[in-house]
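A protein chain is absent from this complex, but the other protein chains hold their places.
By written order: A and B. Residues from 1 in each chain.
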Amino acid sequence: MEIRELTCIRCPIGCQLTVTVDGDNVRVEGNNCPRGAEYGAKEVTNPTRTVTSSVRVEGGELPLVSVKTATDIPKDKIFAVMEEIRALTVKAPVHTGDVLIRGVAGTDSDIVATKTVLYTKP
Amino acid sequence: MDRHDLIIIGGGPAGLAAALSARENGIEDILILERDVRLGGILNQCIHNGFGLHTFKEELTGPEYAERYAKRVIEAGIPYKLNTICADISPDREVTYVNAEEGCVTVKAGAVILAMGCRERPRGALGLPGFRQAGVYTAGTAQRLMNIEGYLVGKEVVILGSGDIGLIMARRMTLEGAKVKVVAELMPYSGGLKRNIVQCLDDFNIPLRLSHTVTRVHGKERVEGVTISEVGADRRPIPGTEEFYSCDTLLLSCGLLPENELSKSAGVRLSRVTGGAEVNESLETSVPGVFSCGNVLHVHDLVDYVSEEASRAGKNAAAFIKAGGMRERGRVITLKGEGGVRYTVPQTIDPKNMEDKLTVRFRVGDVYKGKSLAVYYNGVEVRRVRKRVMAPGEMEELVITRASIPEDTDEIIIRVED
Partner (left out) sequence: MKVNEYDVAVIGAGVTGSAIARYLARYELKTVVLEKEEDVSSGTTKANSGIVHAGFDAAPGSMMAKMNVKGCAMIKELSKTLDFPYRNNGSMVLCFDEAEIPNLKALYERGITNGVKELKLLTGDEARAMEPAISDAVVAALWAPTAGIVCPFSLCIALAENAADNGVEFKFLTEVENIEKTAEGFRISTNNGEITANTVVNAAGVYADKIHNMVSADKLTITPRRGEYVLMDKEVGDLVSATIFQLPGKLGKGVLVTPTAHGNLLVGPNAQDLDDKEDTETTQAGMDDIKKRALLSVPGVPYNKMITSFAGLRAHEARHDFILGEVSDCEGFFDAAGIESPGLTSAPAIGEYMADMIAEKLSAKQKENFNPERKGFIEVAKLPREERARLIKERPEYGRIVCRCENISEGEILDAINRTLGARSLDGVKRRVRQGMGRCQAGFCTPRTMELLARELKIPMTEVRKNRPGSELLKG
C-alpha cells in the first residue's frame, strides 16, 4: 500500500489530496469535487505531462524554434524526450504545427513546432 | 505631421488584442509600434504551455498564443512597425518614435492605447548584499537567453522569489541539465500559480522554502553561492538561521513592475499600488484619449485576462475616436479596495459611459481561506461572494452591473470579510 500527498491543480483552490494506492484500488481524499478525484487517481497511476523546449534552426531568422509534445507524454519519459529534442537541428523555414520528431522517445506523441521561423532575410 | 486615428504602443498580447478590437469596432487607421523583431511581446520567450485556456478553450504555448493574435492582425491588414521604440508621448497625444529606417518621427494620434507591458524587479532594487558579480539574472533575462538565443546562464542555480517566471525557469533549466537547488520565497506563501509549483518544482523535487530570503551573494567575479536565511513575521532575516547553498547562478523572480515611463511623459496619473495608470470604466487614463491595458496597467496572472481587457480598451478607444475625441462625462463614482483588497481596476466609474456589465479586477494582499468578498455602495452592503481561497498570486474579479448602481452612489468599496 502506498500513500501520496498531492496538490490538486485542476483549479486555483489547490486542494491537498491524500491518495492511497492498494493494488488496483485507488482512494482519493481531500478533494472537493470529482475533478480532484480524477486528478489524484491519474497522478498516481498514469501521470503525464506536456514537454516544451526549443530546437536549433539553421539559416533561420531566429537561432531557435520553440517546440512541444503534441500530446501529453508519460512523466517518466520527460528526460528521454528532452534528450531527443536536444540532439535535433532543423533547417529553416519551420512553421507552427510542423512535426519535427515523430513518436518521440518511443511514445506516440510527436514533437511539433510552436513558432514560425522563416529564412534569414538576405 | 502625419496623423493616425489610433496608435498602440506595444505589439504584445495587449497591443494586438486592442488593435483587433478597435478594428472590429470600425477604426481603420491604426498603427502599432513594437520594439522587438516580431509581434507577440514577451510571449515569444514563454515557450511553456498553459496559455489560452479561457480564450481558445485549449492549452497553448506562449508563441502559439502570440501567433494566433499576430496572424489575425496581419490578416486584418493593421499596420505595425517592428524594431521601433516609442520615445515620447505628449499630453496632446503626439507620439514620437525612433527606428533605423525612418529615424525620429512624430505623429499625431486621435487616441493612444498604452500596452507596453512590465519589467522585472532587478537585483539593485532588492538591495541584495554582496559583490556585483556575474551570475545574477532576473528570471526573464535568463529565459530570453535560453529560449530565444539558446544559452544556458548557469549549471547550479538558486532562485529567489516564487513568481511564475522563476518557477517556469526552475523547470526549464532542470530540463536543460542544470541543477536547481532551491527556491526561496520571502513571503509565507508563493506568488506563483499552484499548477506551476506542482509541475515545475514538485515534479523535479526542487524544494520551496517559504519565509526565506537570500542574505548574501558570495563570489567576486562569478556567483559561488548564496546564504539563505529564514525571515520572521516582519520579513527581516532571523540571525542564526543562515544556510549556505553553493551555486553559480542566482535567478530573481521577485515581482513585475508596469513599465510606465512613457505614460508619465504623457502626464498620466499613476496608482501607487499597481504602478499602472489610474483608469475609469473605459480603461481611459487621466489624460483624455489615452487608454491603458494589459501588464502596463496592472500585472496580470493569465494572458487570457490581458487579451480580454485589451479588447475592451480597443473598443472604448474606438468609441472615443468615433465621438470625435469629445465624450460627454457624467458623474464619477470612486471604486476602492479595502480590508485585504489591495486595489481595483478600474478606479472610477462613470455610469453614463459604463456598459451594462463591468468586470472589476483586483488582487488581495494575503492568503484568505473561506472568506467572502463584500461589495458596498455608499457604505451599504449590496453583495457578498464566498470564496474558498484567495491568494495574492491570483487575480480576482467581480462583475458590477449598471442596473445595480443607485443614482446617488458616489463610492463603491470591495472588501475581504468573514
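What we mean here is this: a contact is a pair of C-beta atoms (placed from the backbone, for glycine too) under 8 Å apart; a residue touches a chain by one contact, two chains touch by 3 or more.
Remember, it's a predicted structure, so these values are computed and weren't measured experimentally.
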Displayed partners of the chain not shown (whole complex): B
Residue touching the undisplayed chain, where the options are B:108, B:144 or B:342: B:144
Touch with the omitted chain, as defined above, among B:129, B:188 or B:406: B:129
Residues of subunit B in contact with the chain not shown: 35, 83, 85, 87, 98-104, 119-120, 122-125, 127, 129-135, 137-138, 140-141, 144-145, 148-149, 151-155, 215, 220-222, 237, 248-249, 261
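Following the convention adopted for this analysis, only the chains that are shown with their structure count from here on.
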Inter-centroid spacing, subunit B versus subunit A (mean Cα positions, whole Å): 26
Subunit B partner contacts - residues on subunit A that touch it in the complex: 6-7, 9, 12-14, 32, 49-54, 56, 61-64, 66-68, 75, 78-79, 82, 86, 96, 114-116
Residues of subunit B defined as touching subunit A within the complex: 37, 44, 47-49, 59-64, 67, 147-150, 172, 175-176, 193-195, 197-199, 202-203, 388-389, 391, 394
